[in-house]
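Missing here: one protein chain of the complex. Every other protein chain is in place.
Every chain is named by a letter (A, B and C) in the order it is written, and numbering of its residues begins at 1.
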Amino acid sequence: MKRQIPLALVFIFGIFHIFQYFVPHESSEWLYEFFLKWIYIIGIFALALGIWSLIRVSWDKVKHRRPNWPYALITLGGLFAMIIFGFDYFRHFFTAEGLQNYMFRAFFDYILIPIQSTMFSLLAFFIASAAYRAFRARSLLATLLLLSALIIMLRFNPYLGFFGDYMEKTASWLLNVPNLAAKRAIIIGVGLGMVATSLKVMLGIERQYLGKD
Amino acid sequence: MNIFDRMMSLDRRWVFLLLAVVCVVTYVWPFSIPIRTTDEVENIFDFIDTLKEGDYIFLGIDYDPNALAELHPMTYAIAEHAFRKKLKIIFATLSQNGPGMADQAIRDITDSVKLDRTYNGVFYPGRTIVNGVDYVFLGYKPYFALVILGMGQNFRIPFPTDYYGTPLDSIPMMKGILNYDQIKCVVDITAGNVADAWISYGQGRYNFPLALGLTGVMGADYYPFLNSRQIFGLMGGLLGAAQYEKLSDNPGPAMDGMRIQVYAHIVIIFFIIIGNIGFLASRKKRMGKEVK
Amino acid sequence: MEAMSFGTFIWTTLGAFLTLCIFSFLYRDNVFYKIAEHLVVGVSAGYFVIILWHNGLQPNLFDMLKDGNSYFLWLNSAQPWYVIPAILGAMMWTRFSKKWSWVSRWPIALYMGIATGVAVPLEMKNRVNLQLYASMQSLDWGNFFGTGFLDAASGLSGLIVFLGTLAALFYFFFSKEHTGMFKGAARFGIWILMIGFGASFGYTVMGRISLFVQRIQYIGDWTKVTWNPSSGGGFITFWFLTFGIFAVWAIYEIIKFFRNRGEITE
Partner (left out) sequence: MKLKILSIFCSLLLGIVPLAIAQENADTASVDSTAVASPAPVSQLTAVDTDNDHGHSISLKWEPSPDDGAGLKSVIGYEVYRAESPGGPFVIRAALPSGASSHIDVGAKEKESGDYMADYTDYYYKVRAITADSLVYSDSDVFGPVQCYGQWFNTGRIPVLVFVIGFMCTTILLIQKAKSGAKLFVRRLAGIEAVDEAIGRATEMGKPILYVLGLGTAADIATIASYTILGRVAKKVAEYQTRLIVPCYDPITMTVAQETVKTAYADAGRPDDYNEDMVYFVTQSQFAYVAAVNGTMLRERPATNIYMGLFYAESLILAETGALAGSIQISGTDQIAQIPFFIVACDYTLIGEELYAASAYLGREPLLLGSLKAQDYAKAAFIVLAVIGFLTINFGIDWFKQLFYISN
């Protein structure tokens, strides 16, 4: 009961949807659309799980005064503030006014966007320091990689004068010939890997997602 | 401890400081650099430029704030170009933090289209963009692969209403618009594997012309799809955005950013070369000492 | 410069302040960074809840069941079958209770079945079939060496693409030892892969730098817009407050720096 039926479900729906792709008839399409609508709803409930685990972990940190617990309070504060603003101070649950709420949009535009984009812009610095201290032409292959990277990086450099045009041509040749061959091989490998994994899940060979009994 | 070893053990924060100083100086110092355009970007510009008034295009704003730097200039340049040519745009976002950013982008673009501007020598009078007539914003749905499939059958399956809650059937612009067949092309601007979903689930199944605007990280990985004609155009990173801005004669943050980019790259290349010289020198020294 | 409303000024200053908080991590992990990081984790989670509700559940589930009422568990609505996915979705939430976690397996199995079923033919077609079809390209043998410098449309380039793809694919082939003739093929394959990775490396560096470039433009625009001495005392105090906090902290660090005779403490 706990294992057989879920595995049967995966197999039946999996096989149906593989062969549905080859049957354009209206009835198979209707069934296909029918299940698409279901998946949205199930998926949204599943995503809510992630939120619930964040709340649980943060609350646990605060309750037991774990190290850095005041920061967990800030996380919970931010979370509930957004929920209050998002529902327009709990005035509109079933209409989308909350999305136009002033505080809701201000929090998004002036807290979420600056912090998230700055968080990733730190990487520019880490690349600079790694370029200096870690990127070594330690082998012939690493040298080839660094040379190809330098060509791409010098592609739009205006100070190359006479070589500028040749650099641009080399860079676009490099992108459209060797890079294309390499990425095509990788795409094929990834494609076969995805299909193999999907088949393993469908045939019940890969059961990791079911979790332990 | 020769010069290189001492340079190696230098604290990384001096490196940070140098990069920051170089970038701030180039930001303040007003100069401009020539941008060469490549045909991956020209394909997109030419396709949109040849569309007639009233044609529909689908613009997917599928990225989060962390990719805003490279992708917002693309969204602004394409949307401005399309609105100036009186095309109708269907906006949608398939990434988690997309809605807020798409909302902000649409507000800014509608403001900038109000002004009178001349692009490539053609004068465009300012026009007010009306939601529901010139564009519709469908909002966000999780599970982008299934949303793309759903839109192939009918936009109303994944998006019964638009982002603001008005049902699609009561939007004047959406009358007669069922799925991708009525759309001239889809331009998806994304940072994640939403691009793969658009190629496999969207173009792969419903065969509409698809162009991609990608971040630098993914830019080089999609050339095979260009070669196999699964996508007809590709804008990679800030360079792609700057090329589109140059083609549409609408200089903006991307072209301005490219000149800072040039000097930052010179710093990085300088570091790579110095680092490797130090590495080779110390290896030759070590090789000499340990006679294997 | 049109007068900026005080509200917008406060918000843009907060945005600039939080940007500087994150940048302070470059020096070392400190209070400002921790506050900003935990704040964004909470705000983005809250934002996601609202978007899931208004853009997800509201139009796709509640609107469909609107005409029914909760007394009959919405079964009397025009499209009652929507109740089933809602129940399946709720079953997903049993994943946390130790005893009932097996209940959550049914919706997960349904989802995995449909997701993998849809993926198999489409991934096979778009990543394997179409790439195979595209690699069977007839080359331009007439213009074998191409016109001009490194012409990508020349026959030779087409040959390199074809042989390169096969060699790189062979490198990922695990059933044959790379010896004899295969050693050459694998070597050519790894060379092609390295050039491909180099191209991605170059683009990634450009991508990361432009993130930082945009942050400078953001702070630059903020100073241009808010630095207006004639706009009254209130603006100026907040402007200096933003930079002032970091200035005080920088002075404290510099004093510590000299006291430890030039050793940056980790």
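Simple rule for what comes next: contacts are C-beta pairs under 8 Å (C-beta built on N, C-alpha and C of every residue); 3 or more make two chains touch, one makes a residue touch a chain.
Keep in mind it's a predicted model, so treat the numbers as computed, not measured.
Shown chains touched by the undisplayed chain in the intact complex: A, B, C. Of the candidate positions C:Leu132, C:Val225 or C:Val248, contact with the unshown chain belongs to C:Leu132. The residue from A:Ile44, A:Met82 or A:Leu122 that touches the chain not shown here is A:Leu122. Of the listed residues C:Leu57, C:Ala115 or C:Leu169, the one in contact with the hidden chain in the full complex is C:Leu169.
Although one chain is not displayed, chain C still touches it through residues 25, 29, 37, 41, 120-121, 124-125, 128-130, 132-133, 135-139, 141, 162, 165-166, 169-170, 172-178, 193-194, 197-198, 200-201, 204, 266. On the side of chain A, the interface with the absent chain consists of residues 18, 21-26, 29, 57, 119-120, 122-123, 126-127, 129-130, 133-138, 141-142, 145-146, 149, 186, 188-190, 192-193, 195-197, 199-200, 203, 205-206, 208-209, using the contact rule stated above.
Listed by residue number, the positions of chain B touching the unshown chain are 8-9, 12, 178, 181, 205, 207, 217-218, 221.
Here is the rule we use: only the chains that are shown with their structure count from here on.
Put simply, the chain farthest from chain A by mean CA position is B.
Annotation: A-C is the more contact-rich of the chain pairs A-C and B-C, by number of C-beta pairs in contact. Each chain gets a centre from the mean of its Cα atoms; for chain A and chain C, those two points are 6 Å apart. Centres computed as Cα averages put chain B at a distance of 13 Å from chain C. For chain B, the set of residues that touch two or more other chains comprises 16, 19, 66, 68-69, 97, 99-100, 141-142, 146, 149, 158, 163, 165, 220-221, 224, 227, 239, 261, 264-265, 268.
Among the residues of chain C, those touching two or more other chains are numbered 26, 44, 47-48, 52, 54-56, 58, 60, 115, 118-119, 122-123, 126-127, 131, 134, 161, 196, 199-200, 202-206, 208-209, 211-212, 214-215.
Residues 11-12, 14-16, 18-19, 21-23, 25-26, 34-50, 52-58, 60-62, 82, 84-86, 88-90, 92-93, 95-96, 101-102, 105-124, 126-128, 131-132, 134-135, 148-152, 157, 160-165, 167-169, 171-172, 189-206, 208-209, 211-212, 214-215, 218 of chain C are the ones touching chain A in the complex.
Interface residues of chain A facing chain C in the complex, by the touch rule stated above, are 2-3, 5-7, 9-18, 20-22, 35, 37-49, 51-54, 56, 58, 68, 71-72, 74-83, 85-87, 94, 96, 98-99, 104, 106-125, 127, 131, 141-142, 144-153, 155, 166, 169-170, 172-192, 194-195, 198-199, 201-202, 209-211, 213. Within the complex formed with chain A, the chain B residues making contact are 8, 12, 15-16, 18-20, 33-36, 38, 64-69, 97, 99-101, 103-104, 141-143, 146-147, 149-150, 153-154, 157-158, 163-165, 220-225, 227, 239, 258, 261-262, 264-269, 271-272, 274-276, 279-280.
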